[in-house]
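A protein chain is absent from this complex, but the other protein chains hold their places.
For subunit A:
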């Protein structure tokens, strides 16, 4: 059983006099220990609301409804009471936020903010706590940690602030880490360092990591499994390589196509997805992406497309998916069992050895990442 199992998670915001908003609509995914799972999508697709709902951090307001399950190590995080949830937060599940400057208290020295977690969950005080805090800062790569402990957030650089936040998040060696756009507020060179740090932490301690991002470069460099979200639903789930090699859902295709490439010819234009996230169709009326989709067919409208499971553990929610190269849609069933593809035909899962073709942070895949 997976470490975290999110099942059919829905979040709705109802406001009197306004249309009820279904921010997250039946999202399911699971995360194993040591695995990095990505939640990808444009702004407003429900990524952050999903993570906040799992942590129980959504601001309490009348009209907020959270349904479904988020089972972490046997307990449903959505059902437990506030007290035990506070005990779990920071100790078993921790979160890293987008803006490191505003996520640190500006008038409290870094050291106090780190030791606070140690005192809360590990009962450490005084000398022992500050020693451990210095070790933590050292572990996340902050030089001269003893001096930094006494400093205030505004005296640290952006990258260092994010490192300090990561130190606070991993202080109790949580088993699950949720990173909500951890590198969006940082510049590109610092981004790479922070991602490297997160990768090291995952590898060294077997922490599971949920990576929420809109940056496909980050996804290509980090994630084992990727969930693409659109309009509050998962529209495609796949391992990293198949997703980048052969995206099936037209939205994923569009996302990949709209990434600027360094190897693009001069004068070649970007391929943006037309329209904006606001142009979505309510799911009950059909596929939410249909108004912006270039593969739209009549079947897209009327009722929501079902999630289609394919042979190699990937799934997509589309009635007219992008075709796999060398296969017609009828061939797919034949290719369902790996190794049974007839000689001569191109196997669907034959993936060349180069890294995914995404600029920026596409890391060279190491051996252990390739099953």
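For this structure, a couple of remarks:
Quick note on the criterion: a contact is a pair of C-beta atoms (placed from the backbone, for glycine too) under 8 Å apart; a residue touches a chain by one contact, two chains touch by 3 or more; residues count from 1.
In this text, contacts and distances are computed from a predicted model.
UniProt records the chain missing from this view under the protein name "ABC transporter permease", selected from "Heme/copper-type cytochrome/quinol oxidase subunit 3", "ABC transporter permease", "Acyl-CoA dehydrogenase" or "CheW protein". For the chain missing from the display, the contacting residue among A:24, A:55, A:77 or A:129 is A:55, taking the whole complex into account.
Residue A:94 is the one among A:39, A:94 or A:140 that touches the chain not shown.
Between the chain not shown and the residues A:79, A:135 or A:155, the one that touches is A:155.
Touch with the hidden chain on the side of subunit A covers residues 55, 57, 59-60, 86-91, 94-95, 97, 99, 102-108, 112-113, 116-117, 120-121, 151-152, 154-155, 165, 168-169, 171.
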